[in-house]
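Our next item is subunit A:
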Amino acid sequence: MYRLLDRITRGLASADELAELESLAAMVRDTSLCGLGQGSPNPVFSTLRYFRDEYMAHIDDHVCPAGVCKMEPREAAVAAGEGAR
Partner candidate 1 sequence: MADKTIVIEPVTRIEGHAKITIQLNESGEVADAHFHVTQFRGFERISQGRMVHEMPSLMARICGICPVSHMVASAKACDEILGVTVPPVGVRLRRVLNLAQIVQSHALSFFYLSSPDLLLGFDSDPALRNLVGVARQTPELARDGVALRRFGQRIIERLGGKRIHPAWVVPGGVSRPLEASERDSILAEIPDARERAHRTLDWYKKNVASWTDEVAHFGDFPSLYMGLVHEGGNAAYSDGLLRVVDSSGWVMADGVDPRAYGDYLGETVEPWSYLKSTYFKPLGYPAGIYRVGPLARLNVAERLGTPAADAELAEYRERLGRYPSSSFHYHYARLIEIVHCIDVIDHILSRSDILDPHVRARAEINRNEGVGVSEAPRGVLIHHYKVDDDGLVEWANLVIATGHNNLAMNRSVLQTARHYIKGDQVKEGMLNRVEAVIRCYDPCLSCSTHAVGQMPLQVDIRDAEGSLLRQVSR
Partner candidate 2 sequence: MSVLTLTIEGRDVAGQTGGTILQVARENGIAIPTLCHLQGLSDVGACRLCVVEVEGQRKLLPACVTAIDEGMKVTVNSERLTAYRRRIVELLFTERNHVCSVCVADRNCELQDLAVELGLTHFDLPLLSPQASVDATHERFGIDHNRCVLCTRCVRVCDEIEGAHTWDVMGRGTEARLITDMGIPWGDSNTCTSCGKCVQVCPTGALFEKGRSVAEARRRRPYLPYLVAHEGRTR
C-alpha cells in the first residue's frame, strides 16, 4: 500500500493502481487479526472518501492540487507505467 501511495504522490500511478490500492486496503481491513491491522487502511479510506478528486488529479492531470507532492516528470510516468508490469 505504501508503494502504491508513493507512486500516486509522485505522479507515476495509473487508475488501475488506484483500484488495486482500494482492493488491497479492503482486504487488509477485513482479514486482519487485531484492531491495529483493521484500522491501518483507515487513512486510505477516509482520504478517498473526502478527497477522491485530489487522487484523480494526481493520476489523470498529473498535478497535486494542494501543492504538497513533488511530481516526477510526465515522461518518467509514462516510462514507469510501461515498466511497472
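If you want to know what made the cut, all candidates are chains of the complex that A comes from, given by their letters.
In the analysis below, a residue touches a chain if its C-beta (ideal position, glycine included) is under 8 Å from a C-beta of that chain, and two chains touch if they have at least 3 such contacts; residues count from 1.
No experiment lies behind these values; they were computed from the predicted model shown.
A.B. asks: Sticking to the defined contact criterion, which numbered candidate from 1 or 2 is in contact with subunit A in this complex?
C.D. replies: Among 1 or 2, contact with subunit A goes to 2.
A.B. asks: Can you list the residues on subunit A that touch candidate 2 in the complex?
C.D. replies: The touching residues are 3, 20, 23-24, 27, 30-33, 38, 84.
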